[in-house]
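For this depiction, one protein chain was excluded, whereas all remaining protein chains were kept in their positions.
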Amino acid sequence: MLENNTRDINFRQSGESMYKLAERLFPICRSITGNGVRETLSILQETVPLDVTEIPSGTHVLDWEIPNEWNIRDAWIKTPGGEKIANFRKSNLHVLNYSMPVNQEVDLATLKEHLYSIPEHPEWIPYRTSYYNQQWGFCMPHNQLEKLEEGNYQVKIDSEIKPGALTYGEFIIPGETEEEVLFSCHICHPSLCNDNLSGIVIATELAKFLKNLDLRYSYRFLFIPGTIGSIAWLSKNEEKASRIKHGLVLTLLGDASPFHYKKTRSENTEIDEIMAYLLKDEDEAKLLDFSPYGYDERQFCSPGFNLPVGRISRKPFGEFPEYHTSADNLDFISAEKLGESLQLLVRAVSVIEGNRKWINRKPKGEPQLGKRGLYQAIGGATNQEDFRMALLWVLNFSDGEHSLLDIAKKSKIDFSILKFATDKLVSSGLLTSK
Amino acid sequence: MLENNTRDINFRQSGESMYKLAERLFPICRSITGNGVRETLSILQETVPLDVTEIPSGTHVLDWEIPNEWNIRDAWIKTPGGEKIANFRKSNLHVLNYSMPVNQEVDLATLKEHLYSIPEHPEWIPYRTSYYNQQWGFCMPHNQLEKLEEGNYQVKIDSEIKPGALTYGEFIIPGETEEEVLFSCHICHPSLCNDNLSGIVIATELAKFLKNLDLRYSYRFLFIPGTIGSIAWLSKNEEKASRIKHGLVLTLLGDASPFHYKKTRSENTEIDEIMAYLLKDEDEAKLLDFSPYGYDERQFCSPGFNLPVGRISRKPFGEFPEYHTSADNLDFISAEKLGESLQLLVRAVSVIEGNRKWINRKPKGEPQLGKRGLYQAIGGATNQEDFRMALLWVLNFSDGEHSLLDIAKKSKIDFSILKFATDKLVSSGLLTSK
Partner (left out) sequence: MLENNTRDINFRQSGESMYKLAERLFPICRSITGNGVRETLSILQETVPLDVTEIPSGTHVLDWEIPNEWNIRDAWIKTPGGEKIANFRKSNLHVLNYSMPVNQEVDLATLKEHLYSIPEHPEWIPYRTSYYNQQWGFCMPHNQLEKLEEGNYQVKIDSEIKPGALTYGEFIIPGETEEEVLFSCHICHPSLCNDNLSGIVIATELAKFLKNLDLRYSYRFLFIPGTIGSIAWLSKNEEKASRIKHGLVLTLLGDASPFHYKKTRSENTEIDEIMAYLLKDEDEAKLLDFSPYGYDERQFCSPGFNLPVGRISRKPFGEFPEYHTSADNLDFISAEKLGESLQLLVRAVSVIEGNRKWINRKPKGEPQLGKRGLYQAIGGATNQEDFRMALLWVLNFSDGEHSLLDIAKKSKIDFSILKFATDKLVSSGLLTSK
């Protein structure tokens, strides 16, 4: 059923609607708390009916505490000549994320202690945050910073940091079993596209695609602020976390790089095998070893949880200059690449759903396929020779020890053909589930 | 004892007698049942006293049923010009094997529906069978088929398909233990040499060589029709099958290609290790991964039996154009290559027999070899330095965990020298069997 739907989906068209959603989300000023997150989730709810959870500031979550909530209305610097620069309304990156409010006159030397820029890329605005040390600050192109003249500057940040809540979204698609597949993305970045509007729109589109299918696993989608969000979710959902059998952190999926899959902490879980299988023929795709650094896989893969959660990206984390700058904008991602990334995830779900261990009910000698019409069972779409070999491979290795993916790797026959052969063998009574 | 006999055997001379036997068996029309098989087995009985078993048509064997027996006396096509072509008496390949009887006049278009040829090799007659769908047919060179003129053709196949039996031969050499080594070959092919008169004559010669030796294992030789024969044997001998500790399917052993060993289903059994060891220095020899396709290893390695049975061949299965054509004739095999193949099998038996785990009875520190005369124990034939090192290696690793083959692989000392050292250490009381 999933296979048929998989063939029907038009990934080019999905790519375009994902890109449009990214355009709409782009201007919102998100952070790890605050109204930007709420507004974002409310837009996503137009597509999938996700649940929104609010956790009050001060709540203890694992070794951490939910911080005060940050909101901002406006921010700018007025030069000695009266010009407004670093204007929050033009780009929310201009403000140090989680900046405390300020409204005062400072001289240039003092101002510079609060300015951030990137000398190597003098046209770009950096993205900087200070969640846990109360500071104020502005980010601007290095060229602009260099040209600032002596004199008094008016600085204004109309923000507030006070008790409120941390907000996240969650969407569950119940399946045949309570065993879960997790897709997680972070929603705490302001006007940045690859990191991580790409993850948000792909998770949303994937959820929309899966929500009406009959699925074996239950699927959980998390739209959470990075680090503190996953820590908060894990803290409140230890029992649910233990049901997660496969998971992927989705990030950096809209650019034009080859795929980079980062393995789970154990490096040999089923999702690791599945992603390695799917990427083996992708040009220049790379498998990365686990490291306790990066996105929320750090938390899901902490030793006390040790969940089988990998991370799928295009650009490798932290290894591209546009990372955390204004250059990670709507030009840096494309509908086409978002569509291809979605396609990879749909294929992953297809293998996750289909990968089982079966039992051959006639394991002694080969069963006579001819008398069961199995040599003729095949449709025009499938390669006949591969299908016959698929029957033999599935029968021989369906001993309760080998999964269909194991058989795909041994036989070098495509997983989908093996799945088709498996379905025919189940219908004919030769295979039974383990 | 085996080692000495191994050195004595003259493989060139054995090659010649195997080739002569192949010449004598070549003209017989064999199939999966019938008198051709009986005649073949009766000729083999002149060399080894094998037992012949007949299983009646209709007997249920695992998921299959013994088919009716097929016999044929004559077959031909008479052209509109009165010429007899596709004459069974000139080559039994001309008739579709298991063809139903026919005697009628047909026009060219109808005739062509029953003709088989190989356009890529227009001079060769293909070998085709139709065991389980009743049909009639002829095989001929494509050149000849192309030249057939319009008109009426008389077709005659003087065959019969009726209740009878499936026939196979079996020969046991009892050893010290009931644990068995299996050699199996198929006897269902008509005038084809590499596939599989080569296997038949080598199995016969090997049985003749081993039958008067004192052996540790019991040796079972099967001369059976492909697929249905092994299924029938397994069906009637489940208990015996469980005693098989090592096995080889013998086929395609007379041509000039390098050796191809196909691993057992587990791919890490002792016979896999032994064949890998013996072939590692053979020029261009290849190890093939298991697949559930090929010869009777398909049945022996079905998951309900999962026997440690590999397959040894020269030409890789199905990958040479002469396969299943009239070009697989007496020119395609040679006495020399049959002899070399036999030599490999004799070496394999020598390692199978000698490969044990021993226990060093003085495992603490090195035993003093000098006072036991072991540094002088060596004959002129053996390399003295290798022998001394062999003593140390066997003593150090005879801990009940490492087999002599393990030690051969670790030490890079030839198995036969390690075996010689082992015998000396056993005589001196320093080693005991596990």
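To keep things simple, chains are lettered A and B as they appear, and every chain counts its residues starting from 1.
Basically, a residue touches a chain if its C-beta (ideal position, glycine included) is under 8 Å from a C-beta of that chain, and two chains touch if they have at least 3 such contacts.
Remember, it's a predicted structure, so these values are computed and weren't measured experimentally.
From the set B:148, B:276, B:330 or B:389, the residue in touch with the chain omitted from the display is B:389, counting the whole complex. The residue from A:64, A:116, A:277 or A:323 that touches the chain not shown here is A:64. Touch with the hidden chain on the side of chain A covers residues 62-64, 132, 227, 230-231, 234-235, 238, 265, 289, 291-293, 298-299, 301-306.
Against the chain not shown here, chain B presents residues 360, 362-368, 370, 389, 392-393, 395-399, 410-411.
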